[in-house]
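Omission of a single protein chain aside, the complex is shown with its protein chains in their original locations.
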Amino acid sequence: MMFKRLFIFLLACLVSAQLFAEKTLNLYIWGGEIPKALIQTFEHETGIKVNFSTYDSNETLYAKLKATPKPMYDVVLPSAYFVERLKKQKLLTSLDPNRLPNLKNLDPTFTDNNYDPQNQYSVPLIWGITGIFYNQAWVKNIPTHWGDLWNPLLRHQLMLLDDPREVFGMALFKLGYNPNDSDPKHIEEAFKSLQELAPNIKLFVSEGIQSILIDGDAVLGSTWNADALKAYRENTDIRFVYPDDGFVMWIDCLAILKNAPHPDEAYAFINFMLKASSGASLALIEGHAITNQAGKKRLPEKIQNNPMTYPAPEVLKRGIIQRDLGEKTIELYNTYWQKLKFSL
Amino acid sequence: MKTKNLTLYAIYTWLFLFGFIPLCLVFVASFLSRDATHLMTLPFTLAHYKALFSPLLGHVMLRSLMMALITTLACLVIAYPFSYFMARSQHKSLLLLFIIIPFWTSSLVRTYALVAILKFNGILNTLLINMHLITTPLPLLYSNFAVLSGLTYTLFPFMVLPLFSNMEHFDFKLFEAAEDLGANRLTLFFRVFLPNTKRGIVSGSLLVFLPAMTLFYIPNVLGGARSILIGNLIQNQFLVEENWPAGAATSIFLTVLLLLLLLMYRKPRGVKS
Partner (left out) sequence: MSDWIKKIYIGLVYTLLYFPIFVLMLYSFNQAQFSLQWHGFSTHWYHELFQDADLWLAFTHSLFLGTCASFIASFAGLVICIHLFLHSHRPNRTLQSTLLMLIILPDLVLGIALLIFFNLTSIPLGFFSLLIAHITFCLPFAIVAINSRIHNLDINLYYSALDLGATRSRAITHVLLPLLWPAVMSAFLLGFTLSFDDVIISYFVAGPGYNILPLTIYSLVRKGVTPELNALCSITFFLSMLLVVAAHRLSRKTSS
């Protein structure tokens, strides 16, 4: 029967497609942080084919990792506080520094930290700050504190990051607490404060921030400094503010998953990303502040001194690095976060 | 034929394995709990179902039902005269073809097009400003209005097709007969035409109502913080909250709702399957 032959032929195609496997790397990273062009350069230089998918929050990354017993990915790009969490859950492989000769390019301020001592499990790649953005064509009262967002005149105006730690961080700063506070009473206070903020919230978003900012669909809210910079490049009305009552700093780090299917390719990739040229590409295309000292030196003066990316040291003093809070506190956060989102 | 029987058994096994069993798994999962290391574990609990009726989630459920209802009504109001005109036209198959073409193209892509139209400085606002109807742009995007527009736009063909196929079979000579018997226009519509299109109305409504609640990508792309519907809730429970049992419970609730609606559909028509 003709159908039988066709069927067998199709089956053969299917099977052969799976057999012609080449060297591959499965990358799962933040959207908008590693440019495609850079990944393509890596593919050309090493001949390793890269499958990459992106996420827009650490929580999505975490959920995906927990949902599959055998890891589908090799390299991930969690924020420092999630490196801590993944480390505690034993989901990361400890890194062999001998296989990463380009580690010497890193800025020493990032190599000595307390979220992953001696960078045993992660390699810091980019860092940034969460602050307030506003569109000066539409916003006349320039915000200086997180508390300014609670102004009742701002009904349905705010765009906030779709991230529980960031949003609660805002409220904790406003109340005068530390964003890494795990006292349930303080977190409850922050939740109540956010309920007061609720009428002002227009949308929660973590992806495609630039086009919302550029086209004026949101004129005020919280965002990451690199996204504000990218928006500024196409609309000079966008401004970024480092709030006076404090702000969080985050560091996104490359890490290799435990039992990753392609460990050798993973090391090759991380080593490639640590090159000075890679660091410079990252900064130029995606606008992030990089941890790569050698790379930073290659950037034009204009970028090295841009306050939107590299704020002055006095400003940086107000910043607090986000840390892991432990599973119990995270549970609490998640409960309040769901309550907040669903009550809107 | 031996191979025929083999293929047949293979197909039945497939449907059982990948159709029937996963659905049973959802049912069982909805009664399970979860802990820090496992996505689904014993003990059995009704907590997830109870949560659906709590003020927190009940609010989302009500909103979904409302939005689905409004979408269905909007589709019905626009599609009804449209299907009528189509059914009486000489170019039936051409008109039908042009309704089907957008239906075959990816609705995600068409939803994305709506973003450009509804944006703050997008096409609709620019048009309205140029026509001097408004002075500052309207915040149309990231609102319930945008979601309703998106849902109505996407599900419109699903209302047209059943209505049209129902109206196509209507014997329009009945109009002449009724007019001869002295019926006026209103009577013609309410007592002759409308009752005969009931079947089309109900099919169309069913085909629009449920997807209006479960097409999660439309509120995701067009909606703001206040546009979470049942579909988004389930997506959230599975992939963000990692609360698979809760997500399973919400899905079962949705399925039961569906079955109830279908039962209501079947009852007045008797036992015909």
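Going by the order they are written in, the chains are A and B; count residues from 1 in each one.
Operating definition for what follows: a residue touches a chain if its C-beta (ideal position, glycine included) is under 8 Å from a C-beta of that chain, and two chains touch if they have at least 3 such contacts.
Only a predicted model underlies this, so the values are computations on that prediction, with no experimental measurement involved.
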Field: Touch criterion as defined above, residue of B:M67, B:L148 or B:L210 at the omitted chain
entry: B:L210
Task: Using the touch definition up top, pick the residue from A:G31, A:P101, A:P184 or A:G326 that touches the left-out chain.
output: A:G31
Statement: On chain A, the omitted chain is touched by residues 1, 3, 6-7, 10, 14, 17-18, 24, 26, 28, 31-32, 36, 51, 53-54, 56, 67-70, 72-73, 207-212, 214-215, 230-231, 234-235
- prompt: In the complete complex, which positions of chain B touch the hidden chain?
  reply: 1, 4, 7-8, 10-12, 14-16, 18-23, 25-26, 29, 39-40, 78, 81-82, 85-86, 89, 93, 95, 97-102, 104-117, 119, 121-123, 153, 156, 210-211, 213-217, 220-221, 231, 234-235, 238-239, 244, 247-248, 251, 254-255, 258, 262
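Methods note: only the chains that are shown with their structure count from here on.
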Task: Would you mind pulling out the distance in Å between where the CA atoms of chain A average out and where those of chain B do?
output: 35
Field: Footprint of chain B on chain A - complex, ascending
entry: 1, 4, 59-60, 63-64, 66-67, 156, 201-204, 215-218, 327, 334, 338-339, 341-344
Residues on chain B engaged by chain A in the complex (per definition of touch): 3, 36, 39, 56-57, 59-60, 119-122, 137, 139, 141-142, 223-226, 228, 233, 236, 239-242
